[in-house]
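One protein chain omitted, others in place.
Right after this comes chain A.
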Amino acid sequence: MSYNTSSTGRISRLISEQADLMCKNKCGHYGNKVQEGYCSVCYKIYKQQQQQQNSVRYGPRDEAFGPDGEASPGGVFGRAGFATLPKSARLSLDSLSPLTGNFSKFEEKKKQQTDRKTKSFRSVFRKSPTPSSPQPGKKSPEKGSKEAHHRHGSDGGSSPQMSPRKVANTDKDQIRDEINTFLAQITNKRIVSDVVSKVKQCEEVILELLRQGSGSIDEASDIVQDFYKNFQAKTEIVKCYQEISTEDKELLMNLIEKYLTISLYKELFSPMSTATEDETKDLELQTRIRQLNWMTCKHLEVALNERDRSVRDLVYASINVIIGMDSVKPPQEKLACVTQCSHHIIEALGKSKQGPTAADDFLPTLIYIVIKANPTRLQSNINYITRFCNAAQLMRGEAGYFFTNLCCAVSFIQNMKGESLGMPEEEFQDYMSGRSVPMESWENYFLESIHAMEEMSNVVSELELRQQEFLKNVEKFKKNMKDKEDRVTEQVDKILKRTPLTFKPRKVPTNIDEEDPALNETSLPSPLKPEVVSIVGASAGNESSVTLQATTEVEREAPSKAAQVVPTSSQLVNLTGNDSEEYKEGGEAEVFESISPSPQSTSETDLQQERMGAVLKPKEKVFRQKNQASLIDEGSHRQENFAAVVATSKSAQERSEHREASVVPSETKEKIESVDNNDAMESSDLEA
């Protein structure tokens, strides 16, 4: 490959000139003339040193190191570990802790010393990875690994060994905080110090091992695995650990695993040593998968229904998750990605076909997904998980199962032949070399546009349905309005018919005292004439008794006047009251409601009067007749009033109709317009 030669050339050139290029501080990095011959890191420290030349010596902070030393309970991990370790370990540990702004000059000095001490290992390790591999940089992984470390956020030219001296690593801080918080909850400090010292020791041992360049990554893996195993056994056997619940123990194991793998990630993940060649395998696998790009569901008999939108979404989701596996650091989280990806696949399969998803369907689909996703550094990730995930976890549980499936998928991809796809080897080779493209893969290219088209037609049909429904509603509404109008007219007609407006001739109120000229004087009994009695006292008494009688008679008839009622008008008013209620049900009653109180109140008083009228004695009917004229007058008045009410109600209804009618068209117009627009858009799309 093209880069093979170029990388070899570059590296050999670098080696020849390496002495001139090295950092003045002899830290193992390359220097830069602009930075006075230091490398970027040493230059930074050098500058800081100059600035702080006269600053106060840093005393008490010495004991707490690392950013975790800040918070008192949270700092347990760092401090305790520090205190329990021998001096040599202290120094190198210190070099591991992330460099933050509040680091003192003292610590920086110490760092430099440490660096000087370890520089020899480093330069050896960097330039000639292991004694057993005398031809460094001969192979392509050199470049690949460099790229890998670039991606890991370390700036150019720095080796993974130097990375802890960079700006604080957030992952590392986070896990430090996490584990410190957890340990702070444990009351028994013996456990805390034990955990801290053991973990730190393990970390140290691995670092030492890898730094010397003699140990392979497999040895590191063995150390880590033994550590997990022994620590697990310890938590089960040792007395002081009995205080912790089983869940907490599991959590502790997880946290330890996380801590170790995060803090040593750069050393452990895809190591540079030529013995493992993770990078080479990554590239091989990636190239292989790229060659297999022509594969479709049919080749693997994958039961995914890719035409279904939700299935497609799930497929994309699973691809995203499996690609995202590379970006998380702890093996458990990588496993979680595998599990999540698998769950998406199972869900997608569940939507594509009947019946439960068994391994018969799952594995081919996973293979298909891996081919389509082509995750970066897949082989490195798998190796890393196998090496540094707690083996007890890897062999059981859902995560273990799905990880096994992923391993199987990768293995299948690597060893795939024409035979395994049920096609002649020649044909397979043709496809692999790109000499020919299977028919099905053309389908793939068109699939996307077909999907888009299908989606559009779906939208169109959905809109159509909505429009239809909307039109139906409009029709219904129109009909309702018409019904209501008819009903109101009918009611009004009915009432008008039942109580026609008839005006009776006005009667002049009769004056009781007035003499009726029609009456003959003779037909009436002769008026009572006061009888002249001889006795003066007796005649005076009679006279007064007669006047008294007359007044009582008048008084008795007075109330009946008020009680007189025109029954028809009250009924009429009652009817309107009922009507208004009817309309309320119809939902159009707002207008009527405002009018109704007046007729209702009238009807109430009328009813009262009626009741009173019923009580009247027949004797008094004479008087009633006398009052009739005025009362009828009143009745006609009321009728007029009612007619006015009806008129207002009618006009109100008309108004409401107008209002509704004016609302409807604008809405319809809008909807229809939007639909039209969509149609237009889609049709233009289709044309395009």
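A few comments on the model shown:
As a working rule, a residue touches a chain if its C-beta (ideal position, glycine included) is under 8 Å from a C-beta of that chain, and two chains touch if they have at least 3 such contacts; residues count from 1.
The criterion applied here is as follows: contacts and distances are computed from a predicted model.
For the chain that is left out, the UniProt protein name among "DNA-directed RNA polymerase III subunit RPC3", "Elongator complex protein 4", "mRNA transport regulator 3" or "small monomeric GTPase" is "small monomeric GTPase". Of the candidate positions A:184, A:328 or A:392, contact with the unshown chain belongs to A:392. Only one residue in the set A:187, A:415, A:449 or A:534 touches the chain that does not appear here, and it is A:415.
Residue-wise, the contact with the chain that is not shown comes from A:402, picked out of A:241, A:294, A:402 or A:428. Between the chain not shown and the residues A:356, A:500 or A:527, the one that touches is A:356. Considering the whole complex, the residue from A:31, A:364 or A:438 that touches the absent chain is A:364. On the side of chain A, the interface with the absent chain consists of residues 198, 201-202, 205, 218-219, 222-223, 225-227, 229-231, 234, 301, 343, 346-347, 350-351, 353-360, 362-364, 391-392, 394-398, 401-402, 404-405, 407-408, 411-412, 415, 419-422, using the contact rule stated above.
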